[in-house]
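The complex appears here without one of its protein chains, the remainder shown in place.
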Amino acid sequence: MNLQDIIVEAEGGQQMLLNMGPQHPSTHGVIRFLVKADGEVISEAIPVVGYLHRGIEKIAESMPYAGFIPFTDRVDYLAAMFCNHAFVTAVEKLLGLEVPRRAEYLRVIADEMNRIASHLIAVGSMAMDIGAYTPFLHGIREREIINDLTEMLCGGRLTYNYMRIGGVSRDLPDGFLKRLKGFLDRFDPGFINEFNRLIGGNEILVRRCAHVATIGADEAMDMGLAGPNLRASGVSWDLRRDMPYSCYPDLEFDVPVGRGFRGSLGDSYDRFMVRILEMSQSARLLRQAIEKLPDGDIQAKAPRKIKPPAGESYGAVESARGELGFYLVSDGGETPLRLKIRTGSFSAMWAIHRKSAGCMLADLVVLLASADIVAPEIDR
Amino acid sequence: MWYLLFSPACCAIELMQTGGPRTDLDRFGMVFRATPRQADVMIVGGTVTYKLAERVRLLYRQMSEPKYVIAMGSCANSGGLFQKSYSVLKGIDLVVPVDIYIPGCPPRPEALCEGLLRLRKKIMGEDWGAIAAAREPRLKGQPAGEMAD
Amino acid sequence: MNGEAIYEQLRDRFPDKVSETRGQGPLKCVYVKPEAIEEVLIALRDQETLGFRHLSFISGIDLKEAIEVAYGLISYSLKVLILLKVTLDHENPTVRTVSHIFSAANWHERETFDLFGVKFEGHPDLRRLLLPEDWKGHPLRKDYKEEPFYHEMPTTREPLLGRS
Partner (left out) sequence: MNVYAQTLMEWLKVPEAYLVYVRIGVFFVYALVALTFGALFAGVTSWYERRVAARMQSRIGPNRVGPQGILQWLCDGVKCFLKEDLVPKEADRPLFRLAPYPVFIGIVSTFVVLPFSATVVGSDLNVGLVYLIAITALVVAGILMAGWSSNSKWTLLGGVRSAAQMVSYEIPLALSLLVVVVPAGTLSLQGLIRFQGGAPWNWLVFQSPMTFVAFFLFFTSALAEGNRTPFDLPEAESELVAGYNTEYSGLRFLFFFFAEWMNLYVIGAIVTAVFLGGWRIPGVAWQRQAGSPLLELVGFALYLAKSLVVVNVIIWLRWTLPRLRIDQLMKMCWKYFVPIGMVSIVLSMLFTALVTAVPLLGRITSIGLLVLGGLIGAALLRRTAYAFSSFPDKPYFKWMV
């Protein structure tokens, strides 16, 4: 059944068919929903994705390995560092390359900074979708500081192109760690507490989010959810801890899990709160990484022309939106034979499709925001 | 000037940050409107695929005169990084007329501010008679505006 | 338990349906007969000692003479990723759907159908996911050719500046 048939069928029936998007203020990026609604109550919200399908996977097949790193930035523009990281991990696994310790630490520092930045947008835009505009801009304010830091680090505000196969592109600039420490002192616990006072504990927000679109643990696993969405459902699964990569085994951190903070397990408020808790864990990781940062090289000796042997590898990192994996098939040439990008938003979007029935129109917006969707990650 | 909240990709974040605390677009009296009817300028920030291009065209037709388009970022200008892709439109000027092109991938907030101020300058220098003449056929014959989604 | 041991177990259980461990590089895989993919996945998911509850991805691979579909599975208890593959005919690739086993597969299969033209039999809603519905061809196949126009929009553009 194609879209036209769905439209015709719904128009003939008792239900109202709403076309939500692609230009709709709350759809994060361009996502379109065909909402079958009976008044305010949704009977089905059919997502129509692909408005941002840029064929990155096809481009990869014609690009040399090193030249593809800038493209990975655009897979998830809110958390571009993770895409860098996952891709270089996949290539390094294929090459069997050992990355210097210092480079690993720099990667982790960059990653965790990016995680904070991404979660800030996630929780802020959730508040915005519920109607409070101010917390979002407070998030943006903190994010600007992180943007400054990444600009110092790699010259980019959004799209970093920081990691290289076998290391990172440049070492820390002077004064970077001091500024990062300054930011952390301000951010955790100061900003997080302020944010919680402003919006996290707001009774209206709690009422809007608690018990809304509850996803149980079994359901979450079945739908392939990952990252904070999965953890909010009570499944303690974090690639950083469970399938360790980079220098995460050296660092101590907790994995916050949803436990029905104000409602039932796995509801929208849990997803919101898990992200806030994760931000403070990221700050903790950053502090440790600054402490332990070793001296040494930042770049392993990688061949100038990267030509990995034929084979397959899967480089996965725990991105801000869950498991981000690059499945790489090489035939021994200069370009990959196939690159498949597995993203968290893709499965989250499917979960939204499944969970939307029975929600109210306003709940769909909450569900969408709480799942933290980024359109290009779905479409690639 | 009120801008339309429509940004497909990466540049959306920079657009938000431009409206945010550091480079405050509200200083120039620019706020976003969610509906194309009330917006004066459509900022197309990001990659436009063929699937989306029809929507961009529709949104442009839904806007009321006088209307302006800003192509933000190299993807919107010419396809940018994704020129080689099979599904990306190579520049939005193939579907809608563009007033200002802002380079960058994504452009910095300062660049976007500059672009908007340039647009303002451009509007100040416009010949009103010519615009009225250009609008004439539309007012007479054609149906005004399409339905919104 | 590492990947090799799991492949071993699978071979013991389905001796004629699961192949030897193949592939080079860090990630090895086993080939499963296309008609057996459902039972193998059910076994992987439901066996207590394995517990592969997470379908990470489904990916098509175009090898020019054949199309492969790869299934990446993660076990929460064993903390390991395994890769299963089926080999399909290049002209008319068809395989049974697994969307009733892992509901996450629903969209992954739609995506694979969209980009590779792999037909998943029994899929409840096999439509194009990413590309417009009237798109011609499956772009991630190696023999895909771009059309000059899509809905009167040119797909190519004259260079703005001469190449210097």
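Here are some notes:
Order of writing sets the labels: A, B and C. Residues in every chain begin at 1.
Heads up, the rule we're going with is that a residue touches a chain if its C-beta (ideal position, glycine included) is under 8 Å from a C-beta of that chain, and two chains touch if they have at least 3 such contacts.
None of the values given here were measured: they were computed from a predicted structure.
Counted over the whole complex, the shown chains touched by the missing one are A, B. In the complete complex, the residue from A:43, A:161 or A:202 that touches the missing chain is A:202. Across the entire complex, the residue among A:46, A:66 or A:132 in touch with the chain not shown is A:132.
Hidden from this view is one chain, which touches subunit A at 16-19, 24-26, 40, 127-134, 137-138, 141, 186, 189-194, 196-202, 204-205, 207-208, 261, 277, 280, 360-363, 365. What subunit B contributes to its contact with the hidden chain is residues 1-2, 20-21, 24, 26-29, 31, 33-35, 37-38, 40, 64-66, 135, 143-149.
Keep this in mind: only the chains that are shown with their structure count from here on.
Between B-C and A-B, more C-beta contact pairs join the chains of A-B. Chain centres here are Cα means. That of subunit A falls 23 Å from that of subunit C.
Subunit B and subunit C have Cα centroids lying 39 Å from one another.
Each chain gets a centre from the mean of its Cα atoms; for subunit A and subunit B, those two points are 28 Å apart. Touching of two or more other chains is recorded for residues 50, 53, 55, 58 of subunit A. Listed for subunit B are residues 51, 86-87, each touching two or more other chains. Residues of subunit A that touch subunit B in their complex: 19-25, 29-30, 50-56, 58-59, 62, 70-71, 74, 77-78, 121, 137, 140-141, 143-144, 147, 157-159, 375-376. For subunit C in complex with subunit B, the residues that touch the partner chain are 131-132, 139, 144, 146, 150-151, 153-157, 160. If you check the complex, the residues on subunit B that touch subunit C are 50-51, 53-54, 78-79, 83, 86-87, 89-91, 94-95.
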